[in-house]
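Worksheet for the structure shown next.
Missing here is one protein chain; the remaining ones are kept as they sit in the complex.
Here is subunit A:
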Amino acid sequence: MFTAPSDPVNVRKELKVTQLCELCHSRKAIIRRPKNLQKICKLCFFHVFETEIHETIVSNDLFYRGERVAVGASGGKDSTVLAYVLKLLNERHDYGIEIVLLSIDEGIVGYRDDSLATVKRNQQQYQLPLEIFSYQDLYDWTMDDIVETAGIRNSCTYCGVLRRQALDRGAAKLEIKHVVTGHNADDMAETVLMNILRGDVARLEKSTSIMTSSTGSPIKRSKPFKYCYQKEIVLYAHYKKLDYFSTECTYAPEAFRGTARELMKNFEAIRPSCIIDIIASGESFVLKQKMGKQNKKKIITYNDGNRCERCGYLSSNKICKACMLLEGLEKSRAQIKIQVQVPGEPQQEGPAKVLRTLERLTF
């Protein structure tokens, strides 16, 4: 069930000139854009928001006519707005692409159930095909099982590796070679900041490029929201009354990312342009490094031909990252099973499950 935000009933009759939109000069300004502090009305906001994404898509040649594109759809605000806007722009500007919603069911009880319900409503609302792949299908493990075995502290590592491969594997099953995700300017700036704080300058290039392809994968990834502020994405969803799901994943982000995010939000409050400024800094770091070398805008390509010995997934190593993680888990799972099977109490739950329940209660 989706409840849209209420429409205002109080409308100002008399407006001062200073309250008018700085673009059309005829309607009441309702937001100030964080990018440039321009005060604009709702209709002009829709227009500039959509147009900027269109320009990002065109100037970076993100799509070609006839391309099949999977939107990594989580039911959250970013991917919901992405699916909506891509469909709209595809019709408005005739990109000629075929859009499929691609969802991964990690098997996180209570979180993924509700978010998948949202994606299913989005499928109806936007009339887009939806494909769901479960961790159970792809890996024979659910995220809940993984946490139970590996402990909650490590869950983000697993979540990160498995989720990334899952989208690629899902897309490969659909014979789609391009996955678009809802990563926005805030996410990107946050990653740039984290890489700088960690001294991980080598990762800057990948963290600011709009299109990438990871080693071991024939699937390219792109981020049409690279220059979109989180705040504007939420405002867009709000004014368009888009149906999205919003609850923190019970496996919360690692502390370092959380702190970096907090820091950025505080910077943004003082100087809203800092988010695109950080991205710009990240980009110029790369340019300086590449001086003298080739400076073609080329996407990083994968090593063709190598496949994981376990699962056959394209991988630069003998065994792919996911299989390596899962192999470690299998060992711990066997141990925990022995630990748990007390005669007479076959249904007893593992200590990890209890731990997790406790973790949940503190949220």
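Just so it is clear, a contact is a pair of C-beta atoms (placed from the backbone, for glycine too) under 8 Å apart; a residue touches a chain by one contact, two chains touch by 3 or more; residues count from 1.
Simple rule for what comes next: contacts and distances are computed from a predicted model.
Between the names "Trm112p-like protein", "serine C-palmitoyltransferase", "NEDD8-activating enzyme E1 catalytic subunit" or "Ubiquitin-related modifier 1", the one given in UniProt for the chain missing from this structure view is "Ubiquitin-related modifier 1".
Checked against the hidden chain, the listed residues A:35, A:77, A:169 or A:321 yield one contact partner: A:77.
Considering A:8, A:199 or A:312, the position touching the chain not shown turns out to be A:8 (whole complex).
Residues of subunit A that touch the chain left out of view are 3, 5-11, 19, 28-32, 39, 42, 74, 76-79, 115, 182-184, 187, 230-231, 233-235, 238-239, 245-249, 261, 265-266, 268-269.
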